[in-house]
Structures are given as C-alpha cells and as structure tokens.
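The complex appears here minus one protein chain, its other protein chains still in place.
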Amino acid sequence: MIRVGIVGGTGYTGSELLRLLVRHERVEVSAVTSRSLAGTEVAEFHPGLRGAIELVFSTPEAAGLADCDLVLFATPNGTAMNEAAALLDAGARVIDLAADFRIKDLSVWEHWYGMTHAAPALVEEAVYGLPEVNREAIASARLVANPGCYPTAVTLGLLPLLEAGAVDPARLIADVKSGVSGAGRKASAALLMAECGESFKSYSVGGHRHQPEIRENLRQAVGVDVGLTFVPHLVPMVRGIEASLYAPLEQRDLDLQTLFENRYRDEPFVDVLPLGSAVETRSVRGTNLCRLSVLEPQGAGVVVVQSIIDNLVKGAAGQAVQNMNIMFGWDEAAGLALSALAP
Amino acid sequence: MIRVGIVGGTGYTGSELLRLLVRHERVEVSAVTSRSLAGTEVAEFHPGLRGAIELVFSTPEAAGLADCDLVLFATPNGTAMNEAAALLDAGARVIDLAADFRIKDLSVWEHWYGMTHAAPALVEEAVYGLPEVNREAIASARLVANPGCYPTAVTLGLLPLLEAGAVDPARLIADVKSGVSGAGRKASAALLMAECGESFKSYSVGGHRHQPEIRENLRQAVGVDVGLTFVPHLVPMVRGIEASLYAPLEQRDLDLQTLFENRYRDEPFVDVLPLGSAVETRSVRGTNLCRLSVLEPQGAGVVVVQSIIDNLVKGAAGQAVQNMNIMFGWDEAAGLALSALAP
Amino acid sequence: MIRVGIVGGTGYTGSELLRLLVRHERVEVSAVTSRSLAGTEVAEFHPGLRGAIELVFSTPEAAGLADCDLVLFATPNGTAMNEAAALLDAGARVIDLAADFRIKDLSVWEHWYGMTHAAPALVEEAVYGLPEVNREAIASARLVANPGCYPTAVTLGLLPLLEAGAVDPARLIADVKSGVSGAGRKASAALLMAECGESFKSYSVGGHRHQPEIRENLRQAVGVDVGLTFVPHLVPMVRGIEASLYAPLEQRDLDLQTLFENRYRDEPFVDVLPLGSAVETRSVRGTNLCRLSVLEPQGAGVVVVQSIIDNLVKGAAGQAVQNMNIMFGWDEAAGLALSALAP
Partner (left out) sequence: MIRVGIVGGTGYTGSELLRLLVRHERVEVSAVTSRSLAGTEVAEFHPGLRGAIELVFSTPEAAGLADCDLVLFATPNGTAMNEAAALLDAGARVIDLAADFRIKDLSVWEHWYGMTHAAPALVEEAVYGLPEVNREAIASARLVANPGCYPTAVTLGLLPLLEAGAVDPARLIADVKSGVSGAGRKASAALLMAECGESFKSYSVGGHRHQPEIRENLRQAVGVDVGLTFVPHLVPMVRGIEASLYAPLEQRDLDLQTLFENRYRDEPFVDVLPLGSAVETRSVRGTNLCRLSVLEPQGAGVVVVQSIIDNLVKGAAGQAVQNMNIMFGWDEAAGLALSALAP
C-alpha cells in the first residue's frame, strides 16, 4: 500500500485518476488538492464518487505531499515544473499528467507553451511515460512525463511502420478526432454544449501543441526528422479519440498486419484488431486500451492505420496508473482490469 | 466458482451481463447463446470484450444450460416462460431479465404483453428481484423475476413515502425519462440516431407496460390500489433513467429526508443524496446505484422525489448480478464495486 | 422597411434574431452592438451568417440606436432597464428579450433577479409579449417584455385548463426539460459539453426565476393565486423545450381536446395535436410554433398536457419577431414561415 497524492482534483484527469485509484488495491489516496475547494468533500464535487472516497480537498500546502510515495500532477501546464523538484528532493516520485516534461527540446516547448521553463534539469531527467517504448526507463524513473492523448494514439499507430522503414517519414498525415473532455474542465464558451453539440468541427488548424510531441516521439524511432501534417477535430461526444493515420507506403511486399501484431504481441494495453476492421471509440470507453486497425490499401500507395483510445484513460489517467504500476514493480494491469462501457 | 449460462447474448442486457460477469471472481460464464450468431466469437460481435472472453456463441440446444448453476435470460419477453421449467427441473436456478415473471396478476400481464402465459405456476413461484423489498425471498428462490428499469427507479423513489403514509396514494405522478438503450437493440426506425438525436420526445403516452408493474409493487407496500399517472420520455443519450416523482403530501410535519435515509440506511446500492440535491444520470453511469433526492416542497403541497439509475445496470444486468450474489450467499456487492464513468 | 437595432449580438438570442431578421422583407438591421467585438464583422463571429449580413459590430454608443424604429435587447438581465427610457423618449419602440420588464410585482422581481429595478415606471407600462393573451395591447405598445422560454411553453399549455376552470389551480405541476442553449452563451463550466453530454440532470430544483413569471401569467387568467411545483431539467441537446404539465381534474365531463382546439383556433403559432399524441421537440425546431398535446387521463384524476417549443424561437427571438410584426401592423407570420428542421 503506497500513499498517493493528487495535485489538482477538480479537472477531468484528476477525477479520472480518482475513479481508477479508489478501486486500486495497492494504493491509498492520501490527499487531493484544490485551492478553490479546500475543505469541501471530494464526493460533493464529484457525486459519482459518493461512497468511494472520504477525503476533503486540501490546499497543496496542507496536503502533506512530501510524505507521499507518489505525487500525480493533474494540473494545468506550468504547475508541476515549479513544484516537482521539492517533492523529488523529499523522496516522493512524481508523474506529471500535464505537458511540462514531455518535450526534451526546451525551445520547442517554450514556443508552444508560451512560457519559460522553470526546471530544465528535470526535463532532461524525466522519462517519457509511454510504456510501449520506455518500459525499462519508467521502472526506475523518479519523474515521469505522462504523454498527451493525441501523441499516445498517433505514436502507437505509426511506430511499427516507422521502425520497419515501411513508409516515407517525410509525408505522414494524422487526421485526429477527439471528444470534448480532451479540452479539460475550464470554463470556455467554445466548449459549451450549445457550441459543440450536433456539430463537427476542426480546431487549432494552424498548429497544435501535440504535433511537436509526436514528431519528437517518431524521430526517436527512426533517427531522422519526420514530416507530419496533423489536423485535429472535435467530435460531439464526451470521451474518445480516433486517429486516422496515412503514410506513403515504401515497401509494398510487407505484411503490415503481422508487423503490427509482432510489435505489440506482449503489450497488455495495445490490441491489434483483425486486418481491415472498422473501429469505434466506445469499444475502449473507460478502459486503458489502444486498439489499432490496419486497413488494406485502396490502390493509391497509401497505408491507413486507425487508432482509438479513451482520451481520459490510455490518453491520461489510465496511462499514469500503468506507469505507476511499472514504477512500483506491480502487475502492469493492476487496477486497470476494466471492460469497455458499451453501449 | 459457479457456472453461469446467458441466454440471449446479443442485446444490451446480455452484453451488460457479460461486461459485469467477466470481472466477477466467483463466476465462470460457461455459455452465451444466440441462434443467429452460433459459432461466432462473442468478442467479434462485442469488440469491447476482446481479451476478456474466449467463448463462441452457441445455440440454446448446444449450450449445456441444464448443467449450469444459474441461467440468466436476456431474451425478449415470452422466451423464459417456455424454457425455465426444464432448467429448474434439471436443478439450475434462473433469473429472467425480461418481463415474463414480473406481474402476478396473469390477466394484467396477458393484456399488456399480448400473449397467453405459458407457465402460470412459475409466475406464482417467482420472486420479484428487488432486493430492497424481497431480499430474504430472493436468497432462497429458484426463479427470480428481475424488475424492469422504470419500476426499479420509481418504486425505490416512492416506497418510503407510501410505507410511511406520507402521501395520497391515489394521485401519484411519475414523469420518467430514459436513454435509448432502454428500448433494446432491435432494428427499429423509431430508434435510429437520426430519429432520436438532438430531440426530446414522449412515447407510449397512452399506456406503458411498466405502469402496472409499478402499481403492483406499490400496492404491496400500502395494501391498497394506487393511482399512478406514468409518462415516459426518450432522452437523446444512450444510458440513464431519471424519474421525477410527484405526490400530494398528507403529513406536513414529516421529516422526509430522515424518512428516506432511515429506509435505505443499510442498502448497499441505494444512496440518498443531501436534501434538495439536483441529480444527474452520469453520477450512476456504469454502476449499480440508485441515487435518490428529496426536494423541498415549493408551497403547493406536492412532494418531489428524483430517482436516477443506469437502466442497464441497476435497471437490468447489475440488479441481476446483485440478485445472483444474494441467491448464492455471497457479498451482495461482489463484482459490482464500480465507480461511475463521469464525465 | 423599418430600421432595427439589436443590442447584444453575440449571445444565442441575438444570433437567432439575426437568423430571422436577415430574411425578413420589411426589416433592415441597421446595427448590432457588442462592446467586446466592436469593429469585427458580424459574420466573422457568426460564420453561419456569411453572405447574409455585411454589418460590423458597433459599440452601443456608436450604433445610432435612437434613430431606429425598433430596438431589440438581447442582453443580460439588468441592461434594458437602464437604457430603454432614453430610446423610448427618442421615439424608438423597444422589445426586451431579457427579463427586466416581465414581472409586474417589483419585490418579486428584485428577489429573483438580485438587483434593484432601475425603471419601475417602465415595468408598469410594459406589455407582456405573449400574443395569445395580449395581442391588442402589444399592437399599440411602446415597450414589450418578451416572455421567458419556460413561461411561454407552460403558460400556453395550462391557460385553457385554467380559463375553463377545469383543474384545481392550487396543485399544478410543471416538469420541464430544456436543451442547453436556454442557458445562453456565457462561459460556464457547468454548461460544458463534457458536463452536459450523455447525461440528463435536474437543476435549480430549489427555485427557478421562471416560476414566479408563470404564476403571474396564470393568476391573471384565473384571478387567484395558483400553486405551481416547477422542476427544470437539462437535456443533452442544443435546442428545444418540452413541458409536461399535470393538474388535478375537477370537471370530469369536459372535452379537453375541444377546449384546447377552440382556445387556439385562430392562433398562427399554436398547434393543437390530435388527442393523445406523443410530442418530439424536433417537430418545432427552428420554427415559431408551440405544439400542444392533451393526453387521455390514466385513471388517477390527473390531466396531462405536453407543450413543445424551440426555446430560441417561440421561446425568444421568434416570439420577438411575432411581437414586432404585431406592433407594426404587419402579417403576424412575416419572416416566420419556417419549416421544422427534422431530422
């Protein structure tokens, strides 16, 4: 039983961490922070957790975070970079679910996130928490940068192709679609249901922060810069990401299905569907799975891969729990044995 | 470990039973039947269950149901009444999630369900599976009639008032709203998303089969016939029921909140919210909970109770699992320790 | 051709006024105000209006409102009460789509709206803009208080019953459901799609501002105070209101269907459906219609009426256009000959 503190308990990654951790047998959630709600019962704010948690929100100062074995940051970007060092010094381990430690190239990070980084040394130390790539490093990490939701879905879908040299890395395309919870719980007119309901829209078409994160992931796989056109869309639903990935095929005689199955054969949370399967986000809703489907090319020399995740689970809180399980040497699926909620 | 057979594995109550039972530690699902899909892998039809179940669909004949400890009928109305007797004779216990054994008055049942009942003696024997009323009888039952979704929500909301004589039983009103999964998975133009999406509608306004079931439940509570106006509506969402219940208050000095809290104090799956709480169906999504809220009267002598459930869980499969747990003497919450999926 | 100014052009009532007025042959929209967007093209903010309007947003000061024949306030509550007098003095006529002039009893208004009223004399002068009740007074009014969305749906549904003395006015119940656009376009976490989507919830269960407005409407119909239990709910859709109205029947031999048909026989925007019809909000989507359905009582002495409107049209902008048409002596349906958008 370890003591886990959650910094930022009112957003969606925070509430999803709670949904998972209150059922995790090796974890005691010892503190959940919120400055604005300090003193309020967590279950009053999250009525779905009534009966499952007794805690009240604390201020970060009163939360005893330094005494935790693990601190999870479910905060806006720019918070963990100011607070992680002290916690690490005190002996806690840290997973940041925001973007502070995801990108190694500081100038790229500072360009996209619009701030000066407060902890460059920790960026260098941090392990990018994609178990399918970095499992060993995660196991011994003090500080894990939990990946973004789109980067998880896109990276897992393109990795086998790039590692095998199957496609031209200069002309990759990711047409990605997300439910609205991906934008978080901040009050914003653009995310009102009256703005998003019964409509499908594109956004951030001039550039999205997750594009450089994906490019960095993929560059590590192939050793060279990749060209990636990345176009995000907003779907009138709450949860789920689908990424349709297109790449010019270079090796025509490759068995793509076998390539994917071999790459992910031992992964507990990547499921390669039969060749040519359609995908639906509800088949991963509430679970930590990434399901991948390779489509048969339509004669235009383009390979298509479809990747689906629940943005709040494998795209955020579930992947953090998976990383935690690895860091503490437990069964990687502890607390994550969840069936999809479908319909 | 008991052997459980599911008759009818392609509808929503069937798939929800599977979602719950593949995680239940004391259950082995030994057969799932479907005439049309016999031979197909269950997880091919329900991709959300990939990795969690290895079975293929069987015909009912080949399923070995008579060797099961428990058979769950997730079939259309009129199926279990023809098949239950043979299974009971063979020593299996049976829970019917359809309506065949819910109403004791055969003429009422035959009027609303439009068929002649095939097993009147079993109607008499069957125990109505609402644990909050019939827990002891369920424990020893061979045959349990799992309640309808609306009857579960409405009965639990009105029972404390009627048992206490707090309201006039002649003028009860239930304004109920359900997500579309309540209608099942049958192909029907009226339930297409293009018909139901972005619209709110009433249906069955001339009379609904669940009204007599509720009246029978309530009559048992007060010993006299009740008058119930029951108006169902369809909400453009998949899961969830909200019942707003109105009744003329007869005892003005009663502490309604305490009444409800006392009635359900020991119930693992009924949660009485603080007085005057608003309700939202997502706070019970995916769980077996019924949450109840008593509103403060607005000066017109009318008490308002709001009751929410997930129609597929406490309104169907979850309540069946709860009944199974009671029947086999296990912890009533086994396999049902689920946090609400919110958002 | 009259000159019309719209004060507040960025919210939903403002944009809906624009949708209707750019197609109205007797109207020139001469100004649309927005302090924050002054100088921006209206069609840049409302891309659905590209090609239909050339205006840029003005500040209220620069908009030349005093030179308009009619000024429409699509502003938050508390704005029109400060600005209407000067415009009326300058000779413009005014319709307020907010609540400033809806309730005659100032103490009631000030209680529910939490401010001191700035123009009590105008409250007295204002005509409540429900054409089905006040058509003649509207025709000659300088200042019209456009009704709230719920009050429109509920009042039209209950009026025939109360005028005929058919029901007990002390125990009226309105179980009302609205799409999310009824809450306006203000940034609010509670109205995010991630909060409202795939969930049904109640809100303002301790009291809602529209309840006293409805009670005032109904008191005028019967000459005595009415008792009204009013419970609002939020539906995961954008547009539409359904009100299910319940009242204890006092005259059992009345032909309710004929009562409703006679009451609204000459009304261009009230449609009485055949007895016992189910209702669906999409059948009025985008139109100025209120459709009413009287259900046959289910034996509990309770009459049920269902009333549907599009909250942004008959519940706001469309009713304002209807009032404008009456005020200027035009065909009451000018600019409102719209077919429902279904599906």
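We call the chains A, B and C, going by the order they appear; numbering starts again at 1 in every chain.
In the analysis below, a residue touches a chain if its C-beta (ideal position, glycine included) is under 8 Å from a C-beta of that chain, and two chains touch if they have at least 3 such contacts.
Model, not experiment: these values are computed from the prediction.
The chain omitted from view is touched by exactly one of B:40, B:188 or B:262, namely B:188.
Note on the undisplayed chain: of the listed residues C:10, C:75 or C:283, the one touching it is C:283. Looking at C:120, C:165, C:299 or C:343, the residue that reaches the missing chain in the full complex is C:343.
Of the candidate positions A:166, A:218 or A:237, contact with the unshown chain belongs to A:237. In the full complex, chain B contacts the hidden chain through residues 12, 179-181, 183, 185-189, 191-198, 236-238. Counting over the whole complex, chain C has residues 12, 15, 18-20, 22-23, 46-52, 181, 197-198, 238-239, 271, 273, 277, 280, 282-287, 289, 291, 312, 337-343 touching the chain that is not drawn. Interface with the hidden chain, as seen from chain A, comprises residues 170-173, 175, 177, 179, 194-195, 197-207, 211, 227-231, 233, 235-240, 242, 244, 246, 248, 276-282, 285, 293, 295-302, 304, 306, 342-343.
In this text, only the chains that are shown with their structure count from here on.
Centroids of chain A and chain C (each the mean of its C-alpha atoms) stand 44 Å apart. We define each chain's centre as the mean of its Cα atoms; on that basis chain B and chain C are separated by 39 Å.
For chain B, residues that reach two or more other chains under the stated contact definition are 197-198, 238-239, 277, 280, 282, 285, 342-343.
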